[in-house]
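Note that one protein chain is taken out, while the other chains of the complex remain in position.
What follows is chain A.
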Amino acid sequence: MPAIVGGSAETAVRVGQLTRVYGTGPQAVTALAGIDVEFHCGTFTAVMGPSGSGKSTLLQTAAGLDRPTSGQVWIGDQELSRLSETKLTKLRRSRIGFVFQAFNLIGALTVEENIHLPLRLSGARPDPDWLGQVIDRVGLTDRLHHRPAELSGGQQQRVAIARALAMRPEVIFCDEPTGALDTQTAAEVLALLRSVVDQTRQTVIMVTHDPVAASYADRVMVLADGRIVQDMPQPGAERIAEHLALLGRRQLVAQGS
């Protein structure tokens, strides 16, 4: 696995001076405290960090699901802050895909309909070849007419990934996509994400707690208290675990003092 930071000169996603504060007054929580980062096309980044460090918030603001308190987000060369909700949605559905930890699917629709949903909503004509390929790759060919409730957790996540891929987005954001999965199923899902980067040069940004999951990435970024505390080429699962452990200890010491 090549551990190159920035496999391409083109920037897929960039955030500048990004802050996000929840609430106001004394109860205000600063989830992101000024983040600057770039994600290049065709790379796979793992975002890690302790619980509450702002990983999900970073992902959501970068993906245009949530508006930052201040700062900018670019998807390609499009800045998001001035887009209306409708324009933002249109941009999201054509250029961005998501996979959440759970509850990714609409229970009323079958697997196939869930995968087709973004196409249907955007009114784009489905490309049967591409869809066939995607479905094939996620291995759900014989499950197309099932309801999400009839699938296992891993299968549901694969449907979510297939849906994210259906529109051929430039960037796919995943928030703990393997959090609810067993090791074997997690490996399948991660391999799928890896192949997306390698075969079609899409960009994947994934939040995870699991050093093994992070080891599928090209780059590992660690957040703490809404700041980037580490940003490195993927050094292998063991080193990642060490880094995290160290970080955890430092935090404990900081809290203790």
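In the analysis below, a contact is a pair of C-beta atoms (placed from the backbone, for glycine too) under 8 Å apart; a residue touches a chain by one contact, two chains touch by 3 or more; residues count from 1.
The rule we apply is simple: contacts and distances are computed from a predicted model.
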Among "Membrane protein", "4Fe-4S dicluster containing protein", "Transketolase" or "Sorbitol/mannitol transport system permease protein", the omitted chain is listed in UniProt as "Membrane protein"
The one of A:14, A:163, A:219 or A:243 in touch with the missing chain is A:163
Hidden partner chain, touching residue among A:93, A:143, A:158 or A:219: A:93
Hidden partner chain, touching residue among A:37, A:109 or A:144: A:109
Where does chain A touch the missing chain, residue by residue? 56, 60, 65-66, 85-86, 89-90, 92-93, 98, 100-109, 113, 117-118, 120-122, 148-149, 153, 156, 163, 167, 175, 180
